[in-house]
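One structure is given here, and the rest of the page talks about it.
A protein chain is absent from this complex, but the other protein chains hold their places.
Note that the chains are named A, B and C in the order they appear, and that numbering of residues resets to 1 at the start of each chain.
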Amino acid sequence: MVTKLALLGAGRIGKVHAKAIAEDKRAKLVAVADAFAEAANAIAAQTGCAVKTIEEIEADKDINAVIICTPTNTHADLIERFAKAGKAIFCEKPIDLDVARAKACLETVRAVGGKVMLGFNRRFDPHFQAVRKEIDKGSIGKVEMVTITSRDPGAPPAEYIKVSGGIFRDMTIHDFDMARFLLGEEIETVQASASVLVDPKIGELGDYDSASLILTTKSGRQAIISNSRRASYGYDQRIEVHGSLGSVSAENQRPVSIEVANKDGYTRPPLHDFFMTRYTAAYAAEISAFIDALENGTPMAPSAEDGLIALALADAAVKSAKDKSAVTVSY
Amino acid sequence: MVTKLALLGAGRIGKVHAKAIAEDKRAKLVAVADAFAEAANAIAAQTGCAVKTIEEIEADKDINAVIICTPTNTHADLIERFAKAGKAIFCEKPIDLDVARAKACLETVRAVGGKVMLGFNRRFDPHFQAVRKEIDKGSIGKVEMVTITSRDPGAPPAEYIKVSGGIFRDMTIHDFDMARFLLGEEIETVQASASVLVDPKIGELGDYDSASLILTTKSGRQAIISNSRRASYGYDQRIEVHGSLGSVSAENQRPVSIEVANKDGYTRPPLHDFFMTRYTAAYAAEISAFIDALENGTPMAPSAEDGLIALALADAAVKSAKDKSAVTVSY
Amino acid sequence: MVTKLALLGAGRIGKVHAKAIAEDKRAKLVAVADAFAEAANAIAAQTGCAVKTIEEIEADKDINAVIICTPTNTHADLIERFAKAGKAIFCEKPIDLDVARAKACLETVRAVGGKVMLGFNRRFDPHFQAVRKEIDKGSIGKVEMVTITSRDPGAPPAEYIKVSGGIFRDMTIHDFDMARFLLGEEIETVQASASVLVDPKIGELGDYDSASLILTTKSGRQAIISNSRRASYGYDQRIEVHGSLGSVSAENQRPVSIEVANKDGYTRPPLHDFFMTRYTAAYAAEISAFIDALENGTPMAPSAEDGLIALALADAAVKSAKDKSAVTVSY
Partner (left out) sequence: MVTKLALLGAGRIGKVHAKAIAEDKRAKLVAVADAFAEAANAIAAQTGCAVKTIEEIEADKDINAVIICTPTNTHADLIERFAKAGKAIFCEKPIDLDVARAKACLETVRAVGGKVMLGFNRRFDPHFQAVRKEIDKGSIGKVEMVTITSRDPGAPPAEYIKVSGGIFRDMTIHDFDMARFLLGEEIETVQASASVLVDPKIGELGDYDSASLILTTKSGRQAIISNSRRASYGYDQRIEVHGSLGSVSAENQRPVSIEVANKDGYTRPPLHDFFMTRYTAAYAAEISAFIDALENGTPMAPSAEDGLIALALADAAVKSAKDKSAVTVSY
């Protein structure tokens, strides 16, 4: 059986997912919906799928699953609606910027037995996957300390910052999920320090651009996260896990790995400068995992619950950065 | 205008090229031919192209170009035939294992004004391309010395060795082309030392499995090549160019770039273990370059002449390894 | 004029300093004192200096300066005593485990116009020095975030833990000083999370063996520190500084830098397994800097004040780890 999918939202990330579906023999993109006809038409032309309205997709019994790539403030509504319509859902993170709304959404999903996978794509990066595999194999013994470095090449425009939910809900949320993916134990407390070092305009909007965090689990495992909205050298994405028997790390990725040596030294090119080129393989792999789960009836992972917990951690970080306290997380 | 292509040979490498064509909007694979119906059918099913005979493709006025991935001993015949039929040709290396036959083929091509591109895919590897770009930019000044390390994960089976033309024509031929790509000047003399260190059976077949070469240009630029049919650590493919102002190098590639540290040290995974995963990007890029040349009417590169010269260098190496002399190359 | 030095304490680190003095033409070790005659005699035999009592050294008008390598609980007393005796002092860190005692000691030193340099040897590591030089040159613009990884190969024995003052005063103190050396601005708040993950006995003694810290300056610059009492892969000592224009880092050091490649991957040897081999060059350079300062009359750096501030930061970390609060540091 070929899974028939519809795409809600035909923007930048929607195109990436459409391409991943096109390359997977087990699935077929049959419909696309977008408020902008032009965007939907482009994907339809490229993939041969139909342009439809949300209502038509909802009503189409032939469609098994939807990929939600619409703006964040529509996620919770669409998840509830399509869960009720009996369709499996892949939704870009976050469920909502408000924990209460996200919780309510999850309750609805549970009530109707909905299936939701959340787009924490980094879990599917082949290098980070390999790190996790080493942990699972026992190569480093018991996990003790996780270090996550996550820096953007440049700060997003003010317009984006305004609706982003702030650095912790927009950017660190990926690192919260990664920390949970690697720590192997739930996080109990969050300690954060955040400031405006990159762009004063970000501060004027009530947000931060530079943040350091410590996450501590019940048994005392610790993760540290270093975030910045600016890294002149590219998209800085590293993880390192230290355990009782050793350590495992994934280094940064660059488009080409050459080295030029001259009288000034040995120079390798900058890193990827964009999340979509850095995480190309991860985007394809997460859609493949979604189709796997649909085919095999296995649980969706990362789940909507994973999305809720990451959001709760972001809320705790907001509070910690303000209060200068260690905030205990409650889900 | 969309270029209409036919694929001759539906084996392993044919599939790779079919995929590259499918991802290029400027081209369309319209036909495939293979002596084994099953192989041709598989590609037809996957791409939607028709299964045809060589004769049908030859006669089809709609087809602009062919991709030749048939066995080596058919290359020269097919090149001549399709050049006469007025179709642009992309052919896997080599033109032929015999220099005289390759020369005759080229004369025919020239006589009919044929267009032929030869599949020296490594020139299109993004890392090696970046090395070349640095040379062209002048980053290292005048090129003086090139070092090419090229080792296979394991020796091919005896059946393959028998028809391979020997290590210099089968394996080193890529390195000859790479040396020319980087030296920026024609090679004048070849010095080779070759032996059987990996597998005595290879020696029984009259071939070598380990070889070292020095190539010298007229002005005295030098390239050294190190070849082995066995590298336990994976597919070892490195280049380094030393010039008057500095040096540029491309390191080995591995599927995942993690590092595990423990009491025994710091370990990164082995390299790619297969040329098709190592050179995935290069295969796609060379087909794209072929389509570029078709669209823009620019010269085909690497050309059939490049193929002939590489073959002549291989012949010189055979002689040098036997005679223990420095052999002057003649084209 | 050759500086005449006396060594107080002829233990492990005393021997290192004696060797450094022997190699510096501008200085001469003329006396050594130690409660254990055997230790003092060994150094005397090796260097040709005299064995004397503390009192004799104090009274000797010919001795310009002393190197204090005695147990921690004698440091403050000896500093006061030799400052009063008019001798320049190089003292191993810390001044004392108690901030009040350290403060009192500094007041005495100030009152008599004493000169004291504190042995934060890591500032003199050539790699860390080079990092600092890049910051000073402006290579990375304005410093924003510092990351310090500092892990011991193995936990010290319980006997040592008991008198160590705890992980923050014993181990992190070096990282506090390094953070200050790199941040270029005083630290205002300390946030710490600490636990017992390595050895329950350390917990029974009221100490921690694993700690994560965030240090924040007034303008919002942040440093994160990751400490563990165990690292199977060796003595893990890395620093990284991220700034407005780029980043600079110093990687780990290993005794030999070879790499073995085989079917299991590419392996480099473990790191140094001992602080004295890792920081050999740093120990020599700090003694040289002490002699420089003596000769040129330049200020001692790191100063006793630097020692006091590091101690205050350690106290803040103790409080933060307990209270789960962000502790404002007061000097």
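Assume contacts are C-beta pairs under 8 Å (C-beta built on N, C-alpha and C of every residue); 3 or more make two chains touch, one makes a residue touch a chain.
None of these values were measured; they are calculated from a predicted model.
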Sole contact to the chain not displayed, among A:A130, A:A261, A:A281 or A:A301: A:A261
Touching residue (missing chain; options C:R12, C:K142 or C:K263): C:K263
Residue touching the undisplayed chain, where the options are B:S193, B:S257 or B:S303: B:S193
For subunit B, residues in touch with the removed chain: 142, 144-145, 147, 149, 151, 189, 191-198, 210-214, 216, 219-224, 226, 228, 230-233, 242, 244-247, 324-326
Touching residues on subunit A - with respect to the absent chain: 232-233, 261-270
Residues from subunit C at the interface with the omitted partner, ascending: 126-127, 129-131, 134, 139-140, 245-251, 253, 255-263, 269
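Convention: only the chains that are shown with their structure count from here on.
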Central subunit by CA centre of mass proxy: A
Length of the line joining the C-alpha centres of subunit A and subunit C, rounded to whole Å: 42
Whole-Å gap separating subunit B and subunit C, where each centre is the average of the chain's CA atoms: 58
Sequence positions of subunit B contacting 2 or more other chains: 261-263, 269
